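What you see is the complex with one protein chain gone and the rest in place.
Right, chain A next:
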Amino acid sequence: MRSRMGLLVAAGLGLTSCAQLTQGLKKANLGDDVNRVVVASEKVQSCDKLKVEPAIQEEYALGSALAIHWAQQSGGLMLSGAAEEKLNTYVNTVGRNLAMQSPRPELAWTFGVLKDTERFNALSAPAGYVFVTRRLLQGVDNEAQLAGVLAHEIAHVVLKHALHQYVSVKVSTCKGAAVTGAVVSTVASKVVGASRLDGRLDLDADTELMGKMVEGTVDAFGKGNRKDEELAADALAVELLLSAGYDPGEYSLLLGKTTGGGGLWANHPSKEDRQEQIADLLKARQKETDPLARVDVASLQRPALPAAFAVVGPVKKSTGVAKDAK
């Protein structure tokens, strides 16, 4: 009985892209087992309504909670004393200049330095939170390199890569509840409920729901971005650097300091692919005949790091793995 039921569920899920067939089975009324499968299939189809762009409040709630999560996971932020605050002010000056030229200039962009001295890393969260580790800053040679890292993370926020993973968490939570045939938690119940409305969740109103969605999204982060998303973030980063007047070649040099992939980051493109794309994009813009797209490479800058940067400690030769997570 169980195996027959499983077969029917599987058959029903196979129909999820075929609403008409589900409707046909429903009309045919072929018995309890088939009817249960039809109901499950309808619920799974309804879950696709969650594949909508989250409202800005939803993005802002998720992004803030993820920012808290990243800060906690990295041992906190470098905010002790005037020197560390000055460093954060500098990083915000560089970052906000780039962000105000991005396609999302009106987000409340916030840039911060994480205490982490082990991982050569940069992270971002929806709604405009961007973080770099102290270890990464120790490997940066000039402002153009820092700008490159910040621009790449800004690009992930602009292109909503983390939000897409969040949406997939919503959909899988909903489908899980549909397949088991029972709503096993209040969280699943709310997600299923949203699939019957506009697909959006009010995370601010429910701490449990917020927690589950944040944890689900963090788990999804573990798989890293897709290769095409990383390359798209690099391409937009180059545009932001050119817009502000930085030499994207410096960002490419910083990428060159990174090592390998593998593990959680197996999906990342190789640094050679990323560097090649940056070089190709820059060449294309130099040759551009359109006056709005043409780039004068001679006018691009590689500003020196300010005195405020000294607080990150001695610049060591990079041996870490430079990565980003969203």
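Heads up, the rule we're going with is that contacts are C-beta pairs under 8 Å (C-beta built on N, C-alpha and C of every residue); 3 or more make two chains touch, one makes a residue touch a chain; residues count from 1.
Going forward, contacts and distances are computed from a predicted model.
> Determine which name in "SH3 domain-containing protein", "Cytochrome c oxidase subunit 1", "Extracellular solute-binding protein" or "Putative aldouronate transport system permease protein" the UniProt entry assigns to the undisplayed chain of the complex.
The record for the missing subunit names the protein "SH3 domain-containing protein".
> Could you tell me which of A:45, A:88, A:124 or A:195 touches the chain that is not displayed?
From the options A:45, A:88, A:124 or A:195, the contact with the absent chain belongs to A:88.
> With respect to the chain omitted from the figure, which of A:44, A:65 or A:137 is a touching residue?
A:65
> Touching the absent chain in the whole complex: find that residue among A:110, A:145 or A:252.
From the options A:110, A:145 or A:252, the contact with the absent chain belongs to A:110.
> What chain A residues would touch the chain not displayed?
These residues of chain A touch the chain that is not shown: 55-57, 60-61, 64-65, 67-69, 71-72, 76-77, 79, 85, 88-89, 92-94, 96-97, 100-112, 127-129, 143, 198, 200, 203-207, 210-211, 214, 228, 231-232, 235-236, 239, 242-246, 277, 280-281, 284, 288-294, 296, 299, 301, 303.
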